[in-house]
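For this depiction, one protein chain was excluded, whereas all remaining protein chains were kept in their positions.
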Amino acid sequence: MNLTVNGAEYELASPPLASLLYALREEIGITSAKAGCQQGGCGTCTVLIDGQPRRACLTPLLTVDGASVQTVEGLGDADNLSPVQAAFYEHYAAQCGFCTAGMIMAATALVERKAGATREDVLDALGGHFCRCTGYVKIVEAVVAAAAGEVDTARPDPQDEAGEPEVVIPGSPA
Amino acid sequence: MAKRRGRGFAMIEYPTGMNQGGDPSQAWIKVKPDGRIDVFAGTVDIGQGSKTVHTQIVADTIGVPYDWVTMDNSNTDSSPLCTGTFASRGTFIGGNAVAVAAKRTRERILEIAAKEMEIDPSDLEVADGEVTAKGAPDRKLSVSDVAAAATWTHGEMITGSGAWMKPYSAPDPDTGECEPHAAISYATCVADVEVDDETGEVRVLKLIQVYDVGRAINPTLVEGQIEGGGMMGLGLGLLEATYPYYPELDNRGDQFGAYLAPSMEELPEMENVILENPSAEGPFGAKAIGEMANNAQPPAICAAIHDAVGVWITECPASPERVLRALESKSEPRRVGKRVIYDEELSVAKLSSTGGEGFLRVDQ
Partner (left out) sequence: MKAVGARLPRYDGLQHVTGQSLYVDDVRVPGLLWTKALRSPHHSALIRHLDTSAAERLPGVHAIITHEDVPVNVVGHLAALGVPADEPLLAEHEVRYLGQPIAAVAAESEEAAQAAVDAIEVSYEEREPFLDIRKAFDPEVPKLTPEGNLFFYEPHQERRVRKGDVEWAFDKADHIVQGVYRPGAIEHAPTETQVALVVPEATGRLTVYSCTQAMYFSMGVVATHLGVPLNRLKFVGGTVGGGFGGKVDTATETIAALLALKAKWPVKWRWTREEEFLCSSVRAAWHVEIADAVTTEGWILGRRTMTLHDAGAYTRFSSYGATKHTFHLTGAYTIPNVAFNSYVVWTNHVPTTAMRGFGVTSVSFAVEMHMNRIAETIGMDPWELRLQNANRIGDTAPTRVTLKDPSAVPTMLAAAQAAGVELAGDYRTMTSEPRAGRLLPEHLASQVGDLGSNGGGQ
């Protein structure tokens, strides 16, 4: 089996019916795609196969022989985030982070397919992705912002918020 | 044959810290030769953001920029004990522990600075990475220079460590008297729903959620709890059931889609309001929110269902089946003298073969 992952070519030894998720995590060592359920029900294993978002846990290797796979490691790094990555960072769309890679890949495919995607488009494209921490609010906000091009991909600075005056409470060790 | 709208609300409270106390957190801090701060704490970040909150507390308590502080909670060899991330104790107790360590670190910085500047430490203050003489802002020394002086001139280490705990309080076994918590948070949730009276399905349209968290160390992280908790409460109230026919064991779901955890499609409109009523003992007045975040939605939603279609659902989840059965039965409470008795068919008196003998019951 041959596979291109994030631009690098691999000749795989994993059995043809092994899942793409298994090959990525156990053979190649790319761990951003997660084994959240291995039932196709949570989306944490989502990667792009020839640009399309797919559940790696349900994808037998032999069906992607020769294909080009992209994972979140191939989107960008800390100094050069992709628009969707930057949007997730700015909008606090990750809490525990376990669902984040899958969400970002599915969102990337949506944003590339449809500039100006609406909230309804986001719910439709990402509705099969499970998140237990965030309640989805900031994820949807992030993807809508990325689709609208409202993201600064230069690494966002901490917001300098003057805020309320310092309140010192008697008894607080601070 | 209609979709009916309704509104309900619930007002709740929740304690900070493990019930009855006795749950310490510890932290220790060292300062690198260039003034950067290393914090070692044991609080696990399960997504709630404790690493972020603790770093903010340390930065302001010592008086250095936020990005001078690194947080290591990764292992038990270098990190001291934290009882755990539960009972809504991470910001309050975990935060107090890092605050104590930070305060002691700050005192050591001022001690060294005092030697270097030949000014009494009580006449010095630290902010934004600089030690300044009170009332004489041109007399200053950067924290980086203080750290370098400590390391290379004085041969000393700048560290600070500490712990925080509310002492254990044992309850009186007859009355329950004790001191169970260091602080209490309050919240109110208003739910707007739409009930389909033909299918029993309930859709939550909007949640308005107000939380008093004492002090929002990071308001966006607080919103994250409100929103995440909101969806978890929606699941608890409407969708989720380990045992769909509790107490019977059949038809358990073993995959997503068979177990109905909320998806993006159930997301209602959410309006969040954060109130700050500072606590006496929390770091910067903070209290807690993490655990209570999913407590107010189930009763608010069930109250809204009653407003919409006139039935009380008192078993969670308020599944379509339960809603339809309630609509069919149109049950009214039984009145006996001044007693108004709801839900009799669910009670121990009805289900136990002895009428509930052995229990101290409320109807006796």
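Labels A and B are assigned to the chains in the order they are written; within every chain, residues are numbered from 1.
Keep this in mind: a residue touches a chain if its C-beta (ideal position, glycine included) is under 8 Å from a C-beta of that chain, and two chains touch if they have at least 3 such contacts.
Every value quoted in this text rests on a predicted model; they were computed, and no experiment measured them.
Undergrad: Taking the full complex into account, find the residue in B:109, B:165, B:195 or B:241 that is in contact with the omitted chain.
TA: Answer from the full complex: B:241 touches the omitted chain.
Undergrad: Sort through B:100, B:189, B:264 or B:308 and give me the one touching the missing partner chain.
TA: B:189
Undergrad: With the full complex in mind, choose from A:81, A:125 or A:143 the residue touching the hidden chain.
TA: Of all options in A:81, A:125 or A:143, contact with the hidden chain holds for A:81.
Undergrad: Since one chain isn't shown, list which residues of chain A touch it in the complete complex.
TA: With respect to the unshown chain, the touching residues of chain A are 25, 29, 31-32, 34-39, 41-42, 44, 71-73, 75-78, 81, 85-86, 88-90, 92, 94, 96-101, 104, 130-133, 156, 158-164, 166.
Please note the rule applied: only the chains that are shown with their structure count from here on.
Undergrad: Between chain A and chain B, what's the gap in Å when you average each chain's C-alpha atoms?
TA: Using C-alpha averages as centres, the distance is 27 Å.
Undergrad: Could you list, by residue number, the parts of chain B that touch chain A in their complex?
TA: 46-49, 57, 60-61, 66-67, 96, 99-100, 102-103, 162, 164, 215, 220-221, 223-224, 226-232, 255-257, 261, 263-265, 267, 270, 276, 278-285
Undergrad: Could you list, by residue number, the parts of chain A that touch chain B in their complex?
TA: 37, 39, 41-42, 92, 95-97, 122-123, 126-140, 158, 164, 166-167, 169-174
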